[in-house]
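Missing here: one protein chain of the complex. Every other protein chain is in place.
For clarity, chains are labelled A and B in written order, and residue numbers in each chain start from 1.
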Amino acid sequence: MKQPPVPLLVEGRRADGRAPDQMRDVRISVGVISNADGSAMVSYGNTTAVAAVYGPREMHPRHLSLPDKAVMRVRYHMAPFSTKDERKNPAPSRREIEISKVLREALEPAIFLEQFPRSRIDVFVEIVQADGSTRVASLTAASLALADAGVPMRDLVIGVSVGLVNGVVVLDLNGLEDNYGEGDMPVGYMPNLGRITLLQLDGAWSRDRFAEAVKLAVKGAEYVYGKAREALKAKYFEIAEEVAK
Amino acid sequence: MASISPYGKRFISYIRQSQIRRLVGSGVRIDGRTPHQLRDVSIRTNVVNTADGSAEALLGKTRVVAGVKVGLGQPFPDTPDEGVLIVNAEILPHASPYSEIGPPDETAIELARVVDRGIRHSGFVDFKKLAIDQNKVYVLWVDLYVLNDDGNLVDAANLAALAALRSTMLPSAVKDEAGVKLDRNNKTALPSDLSKAPIAVSIGKIDSRIIVDPNLEEELSLDGRITITIAQDSIVSMQKTAGYFTEQELWQAVDLAYSIRDKLRDVLLKSLV
Partner (left out) sequence: MKYVSPRQVIFPGDPVATSDESVEGAVYIDEGKYRASSIGLVEFRDNKIVVVPLEGSYRPKPGDVVIGYVTDVLASGWEVDVRAPLAAWLPVNEATAKYIDLEKTSLTSLLNVGDAVIAAVKDVDLTDEFPVMLTLREGERLGKIESGLVVELSPVKVPRVIGKKGTMISTISELGCDVIVGQNGRIWAKCPGPEAELALLQVIEKIDRESHVAGLTDRVRALIERYKGGGSARP
């Protein structure tokens, strides 16, 4: 086992002072890129993801379009300056390619793709700052950007991670816990429909710990969902307040 | 590079799809199996004598060959005292009408990475015993070759990888003034612990019915698909691919994965005697 530079958990407190079931500071804003049809920026602590949605729009090249539904294209990418250590090579890594697929398959169950045959919906997510849980922050940002674009969808998809640190199930792994913890489980959750659309896991989890982790992930997703609603509301309430003046 | 909704020849007619779904709804499957029944599984080791270890796994008509080549390299900085595992997957153009020539696509990359994570987190291979000195370690290259894709590549590829690693003979490391070299005339078995073998079990969902080991046509008809990898009593890797699962469906899938794991492990153990 790798040794962390500081203890990950001391008397029920994590290295950054959080309780095991506590999210980092969650900051969300919607409509951050005016050129995009929809956009959102989501930060979980020091992890920041920016998502932009274009579409539904024409599919090019046309022979790649689908006759019965829209094609969804998702790119997850990390900025070369987003990592703490060395510069990240901007060429897409195997990890980024896999995460792009996992995110697409987490979003597709939420979107009414069948309403837009022969079209394409593009979702681009850029990690500008990475400190663990990047794929789940990306998922929250992507689903908010899709909502902001008015793409018909069943529900938002909120991403949170849970992990195993010194045998304890914790919410929202930071980079340190991601590197030195015993397990990592990113989850994507539709809060209104109670459906899990992203689930990955690694490490060594007993069945009980896994069950506990799913419960905690759902609880965390519900908390982030509250913040996501506030961010969506803000856009419309700010205008309402301005009008009232 | 972005992930794009699959297109092209990966196609199933709606009538065939609704037939598959209707049958599952009444508790049977298109190929005559029951919902929780695996296809025939067989595993053969040492199928390629130029490799340091190899195996072929057949899951119904799905056929995957795994070849292991042992090399020398530097350890990862965060694990200086451990050997290195590199898993790569190629879905050959032979494998189905929709597979194309070219570098591994996202499906192949995901396949390799899911198999990799299971092995890495299970303790099946003792990576500590693969360190040679301060900056030289053994590198295990595991190449997964999909020759025929009739669905559920992960479970088949995982079994092939385990059997290939279990059959791997490690060339001895010889040190001289020029550095470390491998002596392929002098080999010992790769240190591995069969009791810790990570077994991948893929589960599909149609409506809220759970099925095991989906074949290709079933994969194209599913509402949800998840791979659960179990070693000893622990879940060591999971990957939801298509669709979604409710919490309730997830518990069913996990329970089923534990029982199917036992069956696949028995097949693996028998094939290795």
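The rule we apply is simple: a contact is a pair of C-beta atoms (placed from the backbone, for glycine too) under 8 Å apart; a residue touches a chain by one contact, two chains touch by 3 or more.
Note that the coordinates shown come from a computational prediction; the quantities given were computed from them, not determined experimentally.
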In the intact complex, which of the presented chains make contact with the chain not displayed?
A
Contact with the hidden chain, among A:Ile99, A:Ala130, A:Ala213 or A:Leu232, goes to A:Leu232
Which is it among A:Pro7, A:Pro20, A:Pro92 or A:Pro152 that touches the chain not included here?
A:Pro152
Only one of A:Gly45, A:Pro191 or A:Gly220 touches the unshown chain, namely A:Pro191
Counting contacts across the full complex, list the positions on chain A that touch the omitted chain.
37-38, 55-58, 62, 67, 70, 110, 112, 115-120, 147-156, 190-193, 229, 232-233, 236, 239-240, 243
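As a working rule, only the chains that are shown with their structure count from here on.
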Chain-centre distance (mean CA atoms) for chain A and chain B, in whole Å, is 27
Hey, which residues of chain A end up touching chain B in the complex?
2, 64-66, 69-75, 92, 94-98, 100-106, 108-109, 113, 122, 124, 179, 183, 185, 190, 194-207, 210-211, 214, 218
Which part of chain B faces chain A closely enough to touch in the complex?
1-5, 7, 78-79, 106-107, 109-110, 112-113, 117, 120-122, 226, 231, 233-247, 250-251, 254, 258
